[in-house]
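Removed: one protein chain of the complex. Kept in place: all other protein chains.
Per-chain numbering from 1; labels A, B, C and D assigned in written order.
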Amino acid sequence: MFEQITRGSRVKSPWLLHYDCSSCNGCDIEVIACLTPVYDIERFGIINVGNPLHADILLVTGAVNHRNRKVLENLYEQMPHPRVVIAIGSCALSGGVFREAYNVVGGVDKVIAVDVYVPGCAAKPEAIIDGVLLGLEKFKKLSNNWRGVGGIFREAETNES
Amino acid sequence: MIDTILVVAATLVAAPLLGGLISGLDRIATARLQSRVGPPVVQPFHDVIKLLNKEPVAVNVWQVFCAYAYLSASMIAVVLFALGSDLLLVLFTQAVGAVFLVVGALSSTSPYSLVGAHRELLQTLSYEPLLVLVAVGIYLQTGSFKIADTRAWGAPLLLKLPFLYAALGLVLTIKLRKSPFDLSTSHHGHQEIVKGLLTDYSGPFLAFVEIGHWFDVILLLWLCSLFWATSWTGMILLVAVTYALEVVTDNVTARMNWRWMLGYAWAMGLTLSVVNLIWLHVR
Amino acid sequence: MRAETITPDQLVGACARMKAEGFRFVTMTCTAMDENSFELLYHFDKNLELSTLRLTTSKDSPVHSITAVYFAAFLVENEIQDLFGLRFPGLALDYNRTLYLDEEIRDAPFCKNAAAEKNTAAE
Amino acid sequence: MFPMMPAILRNFFSKRATRRYPPMTREPFAEVRGELKNEGSVCTLCGVCAVKCPSQCIVVDKKNATWQWDPFACVYCGVCVDSCKTGSLRQEPLYRKAATGREIVSVKIVLKEQTK
Partner (left out) sequence: MPVSTIPFGPQHPVLPEPIHLKLTVEDEVIKEVVPALGYVHRGLEKLAGTRDFHQMVQIVERVCGICSMMHAMCYCECVEAMMGIETPPRARYLRLIWSELNRLHSHLLWLGLFADSFGFESLFMQFWKIREKVMDLQEATAGNRVIVSVNVIGGLRRDLSPEQQQTILNILDRVEDEMRLLEKPLLGDYTVMKRTKGKGIVSAARALELGCVGPTLRGSGVAQDMRQLGYEAYGDLAFEPRVEKDGDCYSRLKVRYREVFQSIDLIRQAMEKIPAGEIAAVVKGRPEGEGLARVEQPRGEVFYYVKADGKKYLERIRIRTPTFANVPVLLAMLPGMCLSDVPVIVLSIDPCISCTER
């Protein structure tokens, strides 16, 4: 039962982190539009936290280039488990129109594992909501591998003994 | 003895439940004021349960300790309050908790966390004198620092201490991290130092801080309710109106900077308190 | 398009004259003519009229930076350093070819036959 | 004192602006550029769409008689639809749904000349 509550909470409280790789702003403003009254994704308990340590979902817009790939990897590393990565817009999926440009590495999945792809240029807010809800399916499947605070204590005990 | 244990147990269970519920209602009300639907009322509990089960990533052991210390201090403060203990002791315990929160943030290396901690200290500096003055005002009126005595006082304190109550409202705005005083951290990360104070607390430790915050909110609202301790209706009505005003203030003001806050909180708060104390004295 | 053709050593003087006359610096354009020669256009605006200075340069003869006259040019000069591998001595805020591209990238993408231009600025 | 007060009170007492998507879905506008569809029956595999596409996400394979479209690279600009001479291509008003993996839409074209 405990496990069920945990999983339920995970699905109902996804905090998101938005990183703009090298998007044209089109998808970014649609992500922000999702937070505003007309779409209001806080209905699903979603908050834009802006801090990788707090986030559960990483929304990436735009194609990855050589410079921001390090930032993206760094953000992804900082996010505690369990986490979901959602790529938004053509650029984030494959590089879009820019995939042949010299400074573009390609889609987000060339750098980090992507769980959900949201096509569109720019992806509409409805599509982004769909994508986030699809991403939450992953949380439902995850088993409870991280035991929170208890885990730390157990680790400390084993170290001492 | 049994009574005491029962009170302690009931407080420890009821306070976070109530605190979470208030926080949920707050979020819905804010959403409504912004023409949104907002999250379900139990959202804060989902958040905390989720955080408790996240992978624990700690910056350092000191911060973990500080998270525990903050939560314990806030719990003790509320329990002491419930037991009708000395008001000054309660405020002191709560202040210790707040300091631990700051120390935890200071122990990290993130500049946002450091700036947040710095600002939180300034905030503590600006509201603590006011809280003490409120306690003094209550003492001057009831002749005792004992919360139990205050509860038993015959007439609503609000009628005698209206200005002090306004000063307490100021403290509440700072403690609830509402605009214009959401300087060190805010509910949404949209500020220049992101989550500031809470930047490096994550996972279960952030959950502890959140629960500690609920205890703090309960403590302050309970303190507010003392001003109409004569009837249950009065108490609930007073707290509800106060909280509603806080939510509205949050939505009609921009965030200010700490220089302005320090000046405003002291000038406004001290004036209100002193006027009230003189008024009490003269009559 | 009206453009006044000047030589590289006249450039700073011409810019100072433009500034004295109250022109606003709009931007610079660099075009690779062939492997080694580049055309630089300096665009200025006054009362909605554009005036352009045109000069031709090569990779080995750097053009002096105009940031001492128009500070606003620092960004575009850095950009040209990145993309064309040219150098502007006297640049007020020099990113050393790392404004857009990372340190390890040493070829200038906008040059003709860019693959052959590798390691030109490695000194 | 607080000029924002009337606005937020109006919000509080009037209908919320939120379109509750999902469960409620709004009818899309008629001329929205959404998902690309190839009817297949009138396509002549001329390849104009593949040439005109700014994102180069359409591949026309004349040998195997397939028309392939990469929805993950498409920028939904509608240039292919505008340039399609036979009217085989069209854009649905609905956008393409999110997916968990890469996918390529491939349409087998049966040329009219061959069927006759």
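In this section, a contact is a pair of C-beta atoms (placed from the backbone, for glycine too) under 8 Å apart; a residue touches a chain by one contact, two chains touch by 3 or more.
Because the structure is predicted, anything quoted here is derived from the model rather than measured.
Kindly name the visible chains that come into contact with the excluded chain.
A, B, C, D
Looking at the full complex, which residue from B:K50, B:H118, B:K160 or B:K175 touches the chain that isn't shown here?
Residue touching the absent chain, from the options given: B:H118.
Pick out the residues on subunit A that sit against the missing chain.
Within subunit A, the residues touching the omitted chain are 17-33, 36-38, 48-50, 52, 62-63, 65, 67-68, 71, 75, 96-98, 100-104, 121-122, 124.
So that we can see where the missing chain sits, which residues of subunit B does it touch?
Subunit B touches the chain not shown through residues 30, 33-36, 111-112, 114-115, 118, 179-180, 182-183, 186, 188-194, 251-260.
Can you name the residues of subunit C that touch the chain not displayed here?
1, 19, 22, 24-27, 29-32, 41, 43, 48, 50, 70-72, 74-76, 83, 93, 98-102, 109-110
Going forward, only the chains that are shown with their structure count from here on.
Rounded to the nearest whole Å, what is the centre-to-centre distance of subunit A and subunit D, using the mean of the C-alpha atoms as each centre?
Using C-alpha averages as centres, the distance is 24 Å.
Counting in whole Å, what is the centre-to-centre distance of subunit B and subunit C, each centre being its mean C-alpha position?
58
Provide the C-alpha centroid distance between subunit A and subunit B, rounded to the nearest whole angstrom.
Here the centre of subunit B sits 32 Å away from the centre of subunit A.
Multi-chain contacts only, two chains or more: what residues does subunit A have there?
If we look for residues of subunit A contacting two or more partner chains, we find 37, 40, 43.
Quick check on subunit C: which residues sit in contact with 2+ other chains?
None at all.
Quick check on the complex: what are the subunit A residues that touch subunit B?
It comes out as residues 5-6, 8-10, 12-13, 15, 36-37, 40, 42-45, 47-51, 53-54, 56, 80-82, 144, 146-149, 151-152.
For subunit A, which residues count as touching subunit C in their complex?
Those in contact with subunit C are residues 66-67, 102-103.
How about subunit A: which of its residues touch subunit D in the complex?
These residues of subunit A touch subunit D: 37-40, 43, 90, 93-97, 99-100, 107, 115-121, 123-124, 126-127, 129-131, 133-134.
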